[in-house]
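Shown here is a partial selection of chains from the complex, left in place.
A and B label the chains in the order they appear, each numbered from 1.
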Amino acid sequence: MSLGEILAANLLSPIVLAFALGVVTRLVRSEFQLPKDLYSALSIYLLFALGLKGGHELTHASFDAIAGPVLVTLLLGCVTPLTSFAVLRYAGNFSDADAAAIAAHYGSVSAVTFIAAQTFATSVGAVPEGFMPTLLTLLESPGIHIALAIGVLKVGAGQRSSGELLHEVLTGRTMILLVGGLLVGVLMGERGWSAVSPFFDSGFKGALTLFILEMGIVAADRLHELRRVGLFLLGFGVGMPLVHGVLGAVLGTFAGLSVGGATVLAAMAASASYIAAPPATRMTLPTANPTYSLTASLAITFPFNVVLGIPIYYQVALLLQGK
Amino acid sequence: MHTVPLTLITIVGEAVLAEPLIRALHALGVSGHTLSEARGQGSRGRRTGEIPGDNVRIETIVDAALADRIFALLAETYFPNYAVVAWSTAIQVVRGEKYVPPPRG
């Protein structure tokens, strides 16, 4: 398939269509939204299912293959907050606090983008390595800490000590469900997995579709902020993922990942957190404007990655691996 | 019915503040608090259902001296950077002695 055909097929995937429906819901000024607890329930289900399945697959994975990918993932966790900060502060002229706050989002990772990349790669026949969810858990927190540390060094700490911050991020919903799910998945074995997989595996893609519908609504709620965040941030929300995505594909290939694995690692590097990063940032750098980071992560970078970015990273990985 | 005149402080602010705010209130010596969920709109725009969370509404019954210290804390630490509103109401509390700290000194 050419990139064009892949893009077209991706546009008609349930994920992209559901996101588009969510956006349209707000464009026609409908008041509809998912009840808050349904949104939470779906995100808990998705994260725990991801962890469990990842843990189950981890028991089949060759552990020789995992060391390299772990190292490059940690490297991405250190590099992406720095590149983001540098671009925002020096090219974009954002204040120290704002640049650090946005960098905390782009240095971390979006689990939904990860899932979209997994789904995409599998659907084009490039099944990613079974240990990818393990990498996801490694990429979530370093970027937040590095970016916020820069911010605190430059503008002073807010309400929260760095110990409290570390604790908050490491024990947040995402980490508990992903890391916990991984452990449970590893320990419960084949029999456990076959008992719970009708709930956590068969329903996964449908539940994701409903979740993404609400993400479309939430993203569209921020569309009217696009004007306020300015052209630079708009460009950043598309350009930075492209740079980080290509970097992820290169490092992933270098570490021995398959095309599917490299695509997913690229999407992780390219994605921006909008669950763990916002509250951590809000309390640590209170003078940063949360509109910037949330709008860029949610209304620009998330849809960009899901619609265009992931197919592009896949093409890059194909090229890099000479396929 | 015997009641004690006290002050009810109500604080409405972004949900991310709930935990540190409650910790700060108890550090200042409040005898308790009540929290409920809310949505709202103010000078910092509409706060409703977005991913980082809604508003919270925190109430605490205190005496006048403590009320003043709470307001001072809010003005210094929270008002400059967070979406938060606070007010006090004169109330009459049943069994109100519970909420007055034992005389110091």
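A few remarks follow.
Just so we're on the same page, a contact is a pair of C-beta atoms (placed from the backbone, for glycine too) under 8 Å apart; a residue touches a chain by one contact, two chains touch by 3 or more.
From a predicted model like this one, the values you see are computed outputs, not experimental measurements.
Here the complex as a whole is made of A x3, B x3, with one representative copy of each chain displayed.
The rule we apply is simple: only the chains that are shown with their structure count from here on.
If you average the Cα atoms of chain A and of chain B, the two centres end up 36 Å apart. Listed in rising order, the residues of chain A touching chain B in the complex are 33, 36, 158-160, 218, 221-222, 274-275, 278-279, 282-283, 286-287, 290, 294, 298. In the complex of the two chains, the chain B residues touching chain A come out as 14, 16, 20, 49-54, 77, 80-82.
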